[in-house]
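Right, I'll just put the structure down here and ask away after.
For this depiction, one protein chain was excluded, whereas all remaining protein chains were kept in their positions.
Letters A and B name the chains as they come in the text, with residue numbers starting at 1 for each one.
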Amino acid sequence: MFGALLSRVREIRPHIHCITNYVTANDCANILLASGGSPIMADSPEESAEITALCDGLLLNTGTLNPDKLSAMRKSGKTANLLHHPVILDPVGAGASQFRTESIRILLQEIQFSAIRANLSEIKALFCDAKNSHGVDAMSSDNITEENLPDMIRLIKNIADRQNCVIAVTGQIDIIADQNQAFCIHNGCSMMKSVTGAGCQLSALTAAFITANPDQILESAAAAVCTMGVCGEIALEHLESYEGNASFRNKIIDSVYRLDSEILEQKANYQIF
Amino acid sequence: MFGALLSRVREIRPHIHCITNYVTANDCANILLASGGSPIMADSPEESAEITALCDGLLLNTGTLNPDKLSAMRKSGKTANLLHHPVILDPVGAGASQFRTESIRILLQEIQFSAIRANLSEIKALFCDAKNSHGVDAMSSDNITEENLPDMIRLIKNIADRQNCVIAVTGQIDIIADQNQAFCIHNGCSMMKSVTGAGCQLSALTAAFITANPDQILESAAAAVCTMGVCGEIALEHLESYEGNASFRNKIIDSVYRLDSEILEQKANYQIF
Partner (left out) sequence: MFGALLSRVREIRPHIHCITNYVTANDCANILLASGGSPIMADSPEESAEITALCDGLLLNTGTLNPDKLSAMRKSGKTANLLHHPVILDPVGAGASQFRTESIRILLQEIQFSAIRANLSEIKALFCDAKNSHGVDAMSSDNITEENLPDMIRLIKNIADRQNCVIAVTGQIDIIADQNQAFCIHNGCSMMKSVTGAGCQLSALTAAFITANPDQILESAAAAVCTMGVCGEIALEHLESYEGNASFRNKIIDSVYRLDSEILEQKANYQIF
């Protein structure tokens, strides 16, 4: 199934409008191109709604947020909703500041998202009244493990139900759920935490998959998460002993570029609950 | 001829003030350094004119444009004109929004450019009243092929005449023309479309070549386009079967760093009309 969803990205070549942070924008653009999608970055309120209308899907990533970017996101989000384009949220840094959290809450109120891709600390800060004291990374206590998996699945399904959208939480194990069903994905490797914006890149991939497959939002989000994990594994296999996180970053994007559907199917390691 | 122009970039080491987008700024800076140039990125209206005056040439790239950046561009463009520094325009996303198109029209009215480097969709949106519905990439119908080459050469020469500057349009075949003469360049490879900001990087190279060779603007723009194409070909030769667009991006910049004048002359594949 994931293979067919990837093939569809390559066939459709969805144009994704990204309103995103400047730290990882280049990597997000290159991973979108690697997947078969086409990125357009534009974050000025003067033009954001028009750019959204030109594209097929919208990604809102709240890294390096500021009031202008927020204003662009609100305009673009509403336009995308009107046009029935998928909208994906990556609430980077939710809980790290009042401005960040409140801005994201405004987005959640005004825009209907197709999917939210985040780490567990961000999800808890937004939906469980927890305090996120680690900025953009998940707190070590906020991990998804075999032990807490049943509780976590219940929690994520519950949030998905309340938000009426797919929630993709990534960590040691990834949970991608709507109110009824959850994919638990066991791909990836711990070195991915050493690449800045691996989460941002995954959110960009998620936008490409969902936009190319708008009738299978849950499966597409799961396929994107699985693709990122599988490509992390392939990248690690190709890493020389003297290479580190910069080469690893490039090799993950390279692996997305080279990934074919059969390999994705073969390497996908997930359960459905 | 192209070899001598490249040698001059390495000898002069021109300082290029870049007012550009945040998505590809790092790649533009590194490709400028690879060519022998020296980049300075600064986009605040508070200082842009002063920075321009410190440098030897100016590059205006309209990706991720906003009103502040536009204001900086206007001040810097006028300063560069007063000081007789070359000014190069990359009208990224022309036609994609009213704000983007109108901003670029203001730049075209207020600033005399030495060269404009763009794709065909952007050129048509600016100079042929066409609608660009593909954002930052050229529409597939907007390609330069053997079939339409004579028409395209006539069109580009005509625009160059009206704008009184060199126009460099890149696509499957690249046309670089002033009102009298056109270079048609057949270097490069299709994988370059998978690298975000390959066009931005080329525009940065173009600024370096023209600034180092201000008396040969047409030939310098053609040399820059040819350099990018040749380096794309060399990068492809060095690409392993498991490598993709991220490694390819690095290898293009690496190839510019290593390119010597003789290799450029040998591999250059162009006609003059």
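By our rule, a contact is a pair of C-beta atoms (placed from the backbone, for glycine too) under 8 Å apart; a residue touches a chain by one contact, two chains touch by 3 or more.
Please read all numbers here as calculations on a predicted model, not as lab measurements.
**Q** Which candidate, A:V9, A:I176 or A:V195, sits in contact with the chain we can't see?
**A** Among A:V9, A:I176 or A:V195, only A:V195 touches the chain that is not shown.
**Q** Check each of A:N21, A:T227 or A:S255 against the chain that is not shown and name the one that touches it.
**A** Once the missing chain is taken into account, the touching residue is A:N21.
**Q** In the complete assembly, which of A:M1, A:L82, A:C189 or A:A246 touches the absent chain?
**A** A:A246
**Q** Have a look at B:L6, B:A29, B:L89 or B:A207 and name the one touching the chain we're not showing.
**A** Checking each option in B:L6, B:A29, B:L89 or B:A207, the one touching the absent chain turns out to be B:A29.
**Q** Tell me where the left-out chain touches chain A, residue by residue.
**A** Per the touch rule, chain A residues meeting the hidden chain are 21-24, 26-27, 63-67, 93, 96-100, 133-137, 194-197, 242-247, 249-250.
**Q** Which positions on chain B touch the chain that was left off?
**A** Counting over the whole complex, chain B touches the hidden chain at residues 15, 17, 22, 25-26, 29-30, 33-34, 38-44, 46-47, 50-51, 54-55, 68, 234, 238, 249-258.
Keep in mind that, in the parts below, only the chains that are shown with their structure count from here on.
**Q** Approximately how many whole Å separate the CA-defined centres of chain A and chain B?
**A** 33
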